[in-house]
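Part of the complex only, each chain left as placed.
Chain lettering (A and B) follows the sequence in which the chains are written, and residue indices restart at 1 in each chain.
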Amino acid sequence: MGKPLHLHEHRLFPSEPGAREICRRLYAEVKSLPIISPHGHTDPSWFALNESFSNPAELLLTPDHYVLRMLYSQGISMQSLGVKPDDGGDYETDPRQVWRLFAEHYYLFRGTPSQLWLDYIFYHVFNINVRLDASTADRYYDIINTALATDEFRPRALFEQYNIEVISTTESPLDDLKHHRHILDSDWSGRVISAFRPDPVIDPEFEGFTQNIEKLAALTGENCSDFASYLKALAARRAFFKSTGVTSSDHGHPTALTADLSLQECERLYQKVIASKCSAQDAELFRAQMLTEMAKMSIEDGLVMQIHPGVYRNHNPRLFQGFGRDKGADIPLQTDYVNALKPLLDKFGNDSRLSIIVFTLDETSYSRELAPLAGHYPALKIGPAWWFHDSPEGMRRYREQVTETAGFYNTVGFNDDTRAFLSIPARHDVARRMDCNFLSKLVAEHRLHEDEAHELAHGLAYDFAKKAYKL
Amino acid sequence: MGKPLHLHEHRLFPSEPGAREICRRLYAEVKSLPIISPHGHTDPSWFALNESFSNPAELLLTPDHYVLRMLYSQGISMQSLGVKPDDGGDYETDPRQVWRLFAEHYYLFRGTPSQLWLDYIFYHVFNINVRLDASTADRYYDIINTALATDEFRPRALFEQYNIEVISTTESPLDDLKHHRHILDSDWSGRVISAFRPDPVIDPEFEGFTQNIEKLAALTGENCSDFASYLKALAARRAFFKSTGVTSSDHGHPTALTADLSLQECERLYQKVIASKCSAQDAELFRAQMLTEMAKMSIEDGLVMQIHPGVYRNHNPRLFQGFGRDKGADIPLQTDYVNALKPLLDKFGNDSRLSIIVFTLDETSYSRELAPLAGHYPALKIGPAWWFHDSPEGMRRYREQVTETAGFYNTVGFNDDTRAFLSIPARHDVARRMDCNFLSKLVAEHRLHEDEAHELAHGLAYDFAKKAYKL
């Protein structure tokens, strides 16, 4: 029953035999390196509490916005996928039914990275060797469900099996990091750290912003009634995060705009912002100024700064109202960096103590803006192909468009940026294969010596991320 | 005399032997499938009247804006190419002379899709096996001219020889579709349908807009003096088109802007528009609103909606004044979709009954905007690589940039979009070869199972277009 599933040893390698052989040699040396996961969205409670995952649908499908969006685009409702509507309406509560629906439509993922990741999980993690379709749905469900009940599939066991050296989650400054602290205090040696994501207290348009500022004040003992006190409160939370092993901050603003306002202007703007009297323009300017403030603090406390701009979040208001965030309705936007980052770079761009990692969903900026900027400013590096571009072709375009201007050494290795824990080795494996693929072509075309390619393959798979994120 | 012309059986296949062999297998199964031509600009009178085509120049050269633009770019005048100037000045009236000039400059098309299409016509349709150049110009002229006089080269015979299952032309709502109705009433079984292209009565900046509205009123018996009556008139014409077998509408606005205005605002805007008192901004807003109105009607009558935005039409005013439209002076523009389509998508984007096929000439939108949008909204699909990008490299970029986010199943197969009837099989053949090429690389790199590739090749060549256009 079912068509055979076999993941070829040389998948994602060049098909030309000469380059493939080089690729094989490169990959052989990096395939088993420990995983550095310097940015992502896994739930720290998994590792703190170490409880079993519930069932195949809740584990692999419902929380994966890549999967939800594709199924939804073909007219499959959120309810039938087991997503609970906010209005309390009906939805499918039997995970087996949800899984069957998914299995029937698994063909939609042909040619997408989701299929690569999922097949990896099916084949390498659950040892399934038939393909997922309607005829094998139940068999899959049973195998996975049974496995999840065993100790080998608890979060910590998987963490170890996956050979994860360190993983970073992402939390709000208002988070108490209890799970991280619990892990630190435990006898488990797994390294799970957070990243400082201050959007909820920096972005005046974030839901509950003013309440968040109040919480920030309460947490820190700073009253946050003026800009100076607000900055002190943020610095205090950064210090708290850092005390738990955190090495980076993360910023998900709609644009990459930065600003360098006078103290007076900052104060005036801050007063508007906390009085909830700011316009959309004020909000944008405040976020812009706060990126520069965060950079300043980074120089002081050493946190690496990640900027993930250029997304139209919740583009589909009905879906958002009905089912909330992260259901696959975020859409990239055209994004400027050359003008947007200039105020920050004017101020701190020449400071080698600062390390800003910039990401983009607008691939036009690779060769036009980000590679030229990162290939010049000591404070700037380019993050890997992100989100929609975390895919074989996306990675290929990234390397082809970035390398010639920024080199390899202004990039920072891979990060999986995922909440889909099970897919982490699959994602790193795709990245390692594609980096070896790219390097093997350079070698095959005599643009790089093979010993250099070996060094770079190791760097891209492990060393670069470790260094860039100070891990 | 002349250099040999031979079209290699494996042209446009990957040069790497492993992938080529896979490509060969895929192509073998799709090469002879019937042609679905769901969007184009052929002249329905050809199939209604079935008269012989006149001569090689008038058939293959003068109506082909790809050919005219390239020759013109190298300093060859429109007059010498047989294009009649509007001022009544001299121009070349001997088609043989025009053909000779073309033949002398045929080398300009090296590396372009025009050469691929034309060589296909020469080799496969006219069985010529020397290359076109100055030395073979007359031989070509004579062979083609002689053939055109035969019954085998009349439109209906070619339609059948080309194995066209259905072809769509494009007409204004003011058209009486007499040729289409004539074909329907005839004993010829060829399926030639129209598409509803309302630009002349929807775009206030269209030449003769107010007169067009008057004609629309006359045709429908709706007075079109208010917005409601105007919408009724449009719905009536859609119904008329639909009664002749039409399954789609088509919209060629300068941008993809949509709007969702109140009824009051619509009425006020409409009054300005029909009074010829609207500004450029009003015109843009009216077009935007009308896309949303058309979407609403599509949900009611089931017509599939095509949007072809982002062209600066008639960029060269001297050429336009001297020789009119469609002479190769249309230039693509940077085009936004994420913000532009939002009002329409907010209203109807979640409705699976609606099917909007969006095209672009701005390739930057593939991975940044269109694939993410089509990979989420049930109502949205992405049309194939269009116009300047209807070419091997253009198709390759399309698949590479669209597939990983939107998958294959949010695309709609190929359409030739041409008025160059003879080139239709050539164009579909290029598309089939390039799709097999892309699929064969996925298989060769073990990113897709070969049986899946076979299914997809068939889909991309035939099924997808048939389904997406409800044919």
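By definition in this document, a residue touches a chain if its C-beta (ideal position, glycine included) is under 8 Å from a C-beta of that chain, and two chains touch if they have at least 3 such contacts.
Remember, predicted model here, so these are calculated numbers, not experimental data.
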* Where 2 copies are displayed, count of copies in the complete assembly -> 3
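In this section, only the chains that are shown with their structure count from here on.
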* How many angstrom between the C-alpha centroids of subunit B and subunit A? -> 40
* To do: Quick one: which bits of subunit A touch subunit B in the complex? Just the residue numbers, please.
  => 3, 7-8, 10-17, 69-70, 72-75, 107-113, 116, 131, 312, 315-319, 328-334, 361-364, 388-389, 391-394, 397
* To do: Show which residues of subunit B lie in contact with subunit A when the two form their complex.
  => 14, 16, 18-19, 336, 338-339, 342, 345-346, 349-350, 352, 364, 367-369, 371-378, 380, 400-401, 403-410, 441-442, 444-449, 451-452, 456
